[in-house]
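Right, I'll just put the structure down here and ask away after.
Entry: subunit A
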Amino acid sequence: MAELELSRVSKTYGAFNALRDVSLKIGDGEFAVFVGPSGCGKSTLLRLVAGLDPVSEGQIAIGGNDVTTRQAGQRPVAMVFQNYALYPHMSVYDNIAFPLQMERRSRQEIKQEVARAAQVVQLSTRLQDKPAKLSGGQRQRVAIARAIVRKPGIFLMDEPLSNLDAALRMEMRSELTQLHRRLGSTMVYVTHDQLEAMTMADRIVVLNGGKVEQVGAPMELYHNPANLFVAGFIGSPPMNFIAGVAGSIAGEAMLRVEAPGFGEVTVPYDGSAVRTGDKVTLGIRPEAVTLGDATDDSISFSIVPDIIERLGLHTIVHSESGGRPFTALFNGDPRLRPGEQIHVRVPRTQIYLFDQDGVGRSRQIAA
Partner candidate 1 sequence: MSDKSLTLSRRELLLGVAASSLALGFAGVSSRAFGQDQQLVFWSQFAGSKRAAGEALETAFKAAHPERNLVSTLYAEPPQLNEKILTSINGNTAPDLFVQHWDYNLTYAAGDRMLDLGEALDVDMAALDPSLLAYGHINGAQYSIPMYGTSRGIGFNRAYVIEAGLDPEAPPTTWAEFRDWAIALTKRHESGLLERAGFSMFHNDLEAWEVFTLFLQGAGGTLLNEDLSAPTFAGPEGVKALTFLHGLLHEDKVTDLGFGLGPGGLASPFNSGRASMIIAGNYSTNNALRAGIEFDLAPIPKENGGYTSLVDPFCYAVPRDARNVEGAVEFIAFALTPEQQVAFAVESKNVPVLKSAQQDPAVQADPYLAKFVETASYAPAEAPAIPAFSRLVTIIARAVQEAMFNRTSVEDALAAAANEVQTILDRG
Partner candidate 2 sequence: MASRSSATATGAFNQNLGAYLFLAPALLILFLSLLLPAVATIGMSLTDVSFLRPTTFVGLDNYLRLLSDGRFQQAVGNTTYYTLGVTLPTMVLGLLAAVALNRRFPFRIAFRTIFYLPVLTSLIAAAVVWVYLYEPYSGPMNGFLVSLGLPPQPWLQSPDLAMTALIIMAVWRDFGTAMIIYLAGLQDIPEEIYEAARLDGAGRLAILRRITVPMLSSVTFYLMIILIVQSFQVFGAIYVMTGGGPLGSTETIVFQMYQTAFGYTEFGYAAAMSTVLFFVILLFSIVGTKIMRRGEA
């Protein structure tokens, strides 16, 4: 059990800045997910925490102790790798026992610990097998068991589910969540899949280009994305963006925006400095779109569906508006046909506003 604190951590490989000035605090027992597109620095960050790579600048503290200069293996962490990184020449038993053998624990003690961990991951009957004989999910469990026996303060998981098929991935997701609940230890989980992040995390750290874009609970990130990147990354299908130009302020914390193809739209904003004539971006989540004409607190416009994806529970409509794609998600299975124009509306409160730097300027929504 330990909390993790990163202070102004940077990592450079030659001239390449993999991580820039990352400061972050993850509480004890928290399930934190680092998410971002590939190359965003999330795996690098994990490796720095693990001690596999040295930091270029900054400090890392675990449980209040500065571990920046400690070698891997001397930090109270355990890691589950994307490719499991099992020792192929050892039996399942020896794989799990290896960290304990390195600690020179007694044979008897090791046996007990391995048995306990194997039970947790339901592998008690496969202890004598070599990893090659196991399925992908079972290998993943061995890797987890190997992490469990170390009784680490922090579990580090580097895209642990990416090599599994979809069904197994779903199953393992809930298993990992349960495991976290059961062990109560801090977990740092790296993924590029926002769905995993949303479903598993207590807190999500969105990374992009070596920088932390936003840290927060999943719903917080969903409802109040700090910037265009987070807004586009969290949520599926992703948010629609519409370019516009700021007009005058209308009433209390409302801004008029001139958006080509949409006309003048009045949206709520946080009241900070947006000057008339600034380029701004409007964001509309596909699921905020409903069929129908405008009302007082919503705007309306028409779209022409190109592709209609019927999922039963939802229907996703892809269209193009003003040369830019626009996606809408409707509940149920409305009668739509490709090429037939439809009228849709969006509540004003669900239109996001981003200033010319891409920073979110909407009014905060309580998550």
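Just so it is clear, a contact is a pair of C-beta atoms (placed from the backbone, for glycine too) under 8 Å apart; a residue touches a chain by one contact, two chains touch by 3 or more; residues count from 1.
Quick note on selection: all candidates are chains of the complex that A comes from, given by their letters.
All figures in this text were calculated on a predicted structure; none of them were measured in a lab.
**Student:** Quickly now, which of 1 or 2 touches subunit A in the complex? Give its number.
**Tutor:** For subunit A, the touching partner among the candidates is 2.
**Student:** Enumerate the contact residues on subunit A facing candidate 2 in the complex.
**Tutor:** Touching candidate 2 from subunit A are residues 50-52, 71-74, 77-79, 81-83, 85-90, 98-99, 102-103, 146, 150.
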